[in-house]
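Some notes on the structure that comes next.
Note that one protein chain is taken out, while the other chains of the complex remain in position.
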Amino acid sequence: MSTDTIEILRRADKPIHPAPESFIKKYIFSVDHKVVGIQYFIVSGLMILLSGLFAEAIRVQLTGPHNTFLTPQQFDEAFTFHGTLMVWFGAIPLVTGAFGNFVMPLQIGARDVAFPWLNMFSFWTFPPAVLILLSSLAFGAPNAGWTEYPPVSLQAGVGIVFWTTAVFTVGIGATLTALNFLTTVIKMRAPGMTFTRMPLFVWASAVTAVLSLVATTALASALGSLFLSHVFNVPFYDPTRGGTVVLFQHMFWFYSHPAVYILIIPVFGIVSEIIPTFARKPIFGYKLIAYSTVSIALLSFMVWAHHMFTSGLGPWVTMPFMILSMLIAVPTGIKIFSWTATLFGSNLRLTTAMLFVLGFLSTFTIGGITGVMLASVPVDWHEHATYFLVAHIHYVLFGGTLMGVLGGIYYWWPKVTGRLMSEKLGKWHFWLTFIFFNATFLPMHFVGLLGMPRRVAYYDPAFHGLNLFISISAFLLAGAFLLLFANAFWSLKKGPAAGPNPWGARTLEWMISSPPPHYNFKEIPEVYATPYGYGEPLPYSAPYDQVSTTPTY
Amino acid sequence: MAHQVNNIDFRRHLDRSFWSVTLVLAVISVILVVLIAIWPINGTLAVAATSDYGIDALFKFMLFVATPIFVFVNGYVVYFARRYKHRSDEPADAVGIPLYGVVPLEIWWTVIPVFLMVVLGVWSAVTLFSLYKPQAGALNVEAIGHQWKFELRYPGLKSSFYGDFYLPVNRPVTMNITSADVIHSFWVPQFRVKLDMVPGMVQQLHFTPTEVGSYPLICTEFCGIGHGDMRTTVHVVSQADYAKWFSGTQQKVAQAAAAAGSLNLTAGDAAKGQAVFEQKCSVCHSMAAFAQKKVGPGLQNILSDPAHPKLVDGSAATPESVAHIIQNGYSGDIGVMPNAQANGLSSSDVSNLVAYLKSQSK
Amino acid sequence: MDTAYIADTIGAIGAIVVGFFAIRFLRKEWKLKGADIGVTKVMLTLLVIGCVEALLVGLRIVGQTPLSTH
Partner (left out) sequence: MAVQTEALGHGHGYGHEAMTQEEYVEQRDLRFLGFLLFLFTDSIFFTAYIFAALYLRSAAPVWPPVGVERPDVNLGAVNAIILFGSGITAHYAMHRLKESRFIGYVWFTIVTIILGSLFLGGQAYEYAHIHATWSGSTFGAAFFTLTGLHGFHVLVGVVYLIVTLLQSVAGKYTPERHFGLTAATLYWHFVDVIWVVLFFLFYIY
């Protein structure tokens, strides 16, 4: 579709919305994508912290095989809240709502997203959803894990009603954000920015938006059926009335497998931005990276049943799912190899952001490899629902998503705040995170393979030593995050001014001042090439072709 | 401004240093692969059933493939990070080589993984189908998950029992697993088999225990607050020990049944039956006309309703056939009714219930 | 007269009338261009299929349950 349809919206005298004057319009009910992005960042960041606290509670309980720190009931609530908060209230809003909102419109040279008011509305579905979920703690919390498989989830009290309502509400916001982003990427790109000239983070955001649009509504129907089962006793999942419990798993995983890619694809985009900036050279195989993102997204809709290999689908159903799941390793591998190859012949600046991305390459590779192991049905039979699975998902979501996100935080912080962070503190943060992350989750592979199931409050005393080691590492890993807060605090108070382009990057958001002005671009730039041509003149029209790309940090 | 891809000579970076690092990484990979090859998985986690050999070989094959990928990605990342690090004597705006891609290389690292995945997929599929193949002369054992215990049923034992159970060594076993309430899972790590116990559905697990010993049977699917403690022990024993255990259990079960009282339909007490009905049956059945369904049909006049002379299983309604359904349960078009075992009904409960139903039939 | 018979007659005649107009619109719009027209075409095509369904029911070619009398 042609991008020229919004020519008038780009004219200098036609801002997409006027600059707000009152405090409320400026900071609370703001329609500016940058403010909405920061709002998302703050709320989802708090949710990740809260979720981390639940994780630490789990680890305290598991320091001993029959610890009494938590009752089994509390333990079940803890891992349910940990998973729920992390997936729907932490990571997804962070990578789409926060990073997508702040960075994507800037990178395509737009003044805002296509529907600014809708964007504000999307955000404001989020805090009420948080309140609904947390209030369930007072009324009998949900306690069947973030997957909430019936019938066990239906045995619980009213908590499941709060849970479905909360996730449904946050899902409305996610769907509307996806709709908004997709329209924005299709219609609002700067003139000359063809699809194959888009920055890779924009590719990632667009593909993620497609995933959210298709999958989140499917989740809504799964949640709806659970809600109806509990409230109106509808027999979807009651085998005594002809229902079937496996149906929920189909409906849930048809969303939640793509959701894993909703979590990781934006991070692929973040990594693809950070690596060329600090390697000071073009990204290796731009098109292959972009197209592999698309193929991952397509494949992700055809592999949901690999979460259900033990659910009794039979060999003829599981086999195609198994082979398609394995094939996802191919585009993922292409990305890892391309990023590694980008480092070849580079002029590498080992900033904190870059270190996190290198850490991401290392840990995400492990997560990918264990993913292939879990994709093979016979091996999955041994590994499924054990700590091996827990280790795998954390290598993907912590070692992958969160490492990349931390890199992204260090990378875009100067753009958002106008101030630099301390590199020294940042490097300490990286090394402690990297070491204790691996110390926490690597041993989980072994306890899992040796026979420790997940979601247990009590375990075989044979695993005591390893679990104690994991728990201590987990506490230290949490401690490492204090350095991030200290760094952020220091930066906001005393950090040196960043200037428009401290890293010497070439994507459009670095062509304007930090923090960006309300209207982003006084004049919408024209784009002539991909942004990654280090060593060549900037591919933008005046005055944006004059920005310095010499790192100044 | 169009970019020319591959317009620079990147080969000058493929120098001695690069190739020696590559060689080192290759050597490390080979060493690790050899170590994996000679690593006895048996020593780490005992192997105690036949179904595992394919699985362990598959697992090792994955490690063979994964190890070089892991070593090379990490090795190159560390090597590049050290070799190409920006030095302070370089100008601040120094850039790397303008390399946009190397098409043959990109084709290779697409094609080789596809090939590996296809090999892995075919191998996995073959192993997968072998797991579903029943063995001739297999011992059929039923395992039923409850919150939070495993119920076992053996052919020849009139009644089931909970807890530890025994399997004869070197005899094929078919486990028929299901659940009475929520989803549980049947996992014996040393057998390398795991399937979910899904309510309303029976799955089969085929394996042959090969090593004498005691192994844990663990529930791995979250099933409520007792999940962490839901485990028992499976003892793989010699044929002789198995026969001894079996006859001992048979006696114990018989004694327990005798203690519970045999079924004597004439001795039923309608009042006691009503209490049992309200406690156990009224969830699904009302004491009203047949058509008035809750989950199952209404049970009033069940023994004398001319409109429904037959029961759901096709038999004529007599006290004996009603007792039969209560004892054995029913599964068919109009739903599933658990048996007396699952409902926790003793023989005297059954006869009391029949008496109560009789009293409610005109 | 049987109510089922009346319902069938109404359904069949209605299906023919509605289907006729749907096809007429479809023919009119077929040559026009534009995103909204494209979507409308898809919708009208499905509508024609719906009319065929209703017609087949009215002619008692498909649909198992006759109008129950109780």
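In order of appearance the chains are A, B and C, and numbering begins at 1 in each one.
Note that a residue touches a chain if its C-beta (ideal position, glycine included) is under 8 Å from a C-beta of that chain, and two chains touch if they have at least 3 such contacts.
The structure presented is a predicted model; accordingly, all values stated were derived computationally and were not measured.
Among A:S136, A:S153 or A:T175, only A:T175 touches the chain that is left out of the view.
Interface residues of chain A with the unshown chain, by the touch rule above, are 5-9, 12-19, 114-115, 118, 175, 178-180, 182-183, 186-187, 213-214, 216-218, 220-222, 224-225, 228, 232-236, 241-244, 247, 250-251, 254, 518-519, 522-523.
The set of chain C residues touching the chain not shown comprises 4, 7-8, 10-11, 14-15, 17-18, 21-22, 25, 35-36, 39-40, 43-44, 46-47, 49-51, 53-54, 56-58, 62-68.
Just so it is clear, only the chains that are shown with their structure count from here on.
Between the CA-based centres of chain A and chain C the separation comes to 46 Å, rounded to the whole angstrom. Chain A and chain B have Cα centroids separated by 31 Å.
Not a single residue in chain B touches at least two other chains. In chain C, there is no position where the chain touches two or more neighbouring chains simultaneously. Of all residues in chain A, only 71-73, 75-76, 143-145, 149-152, 155, 239-246, 279-282, 284-288, 310-312, 314-315, 318-319, 322-323, 326-327, 329-330, 333-334, 336-338, 340-341, 343-350, 358, 361-362, 365-366, 369, 372-373, 376-379, 381-382, 384-386, 449-451, 453-460, 504, 528-530, 533-537, 539, 549-552 touch chain B in the complex they form. Remark: chain B residues 1-3, 10, 13, 44-45, 54-55, 58-59, 62, 66, 69-70, 73-74, 76-77, 80-81, 84-86, 90, 92-102, 105-106, 109-110, 113-114, 117-118, 120-121, 124-125, 127-129, 131-132, 181-183, 185, 187, 189, 192-196, 198-201, 203, 216, 218-229, 231, 284, 295, 335-337 touch chain A in the complex.
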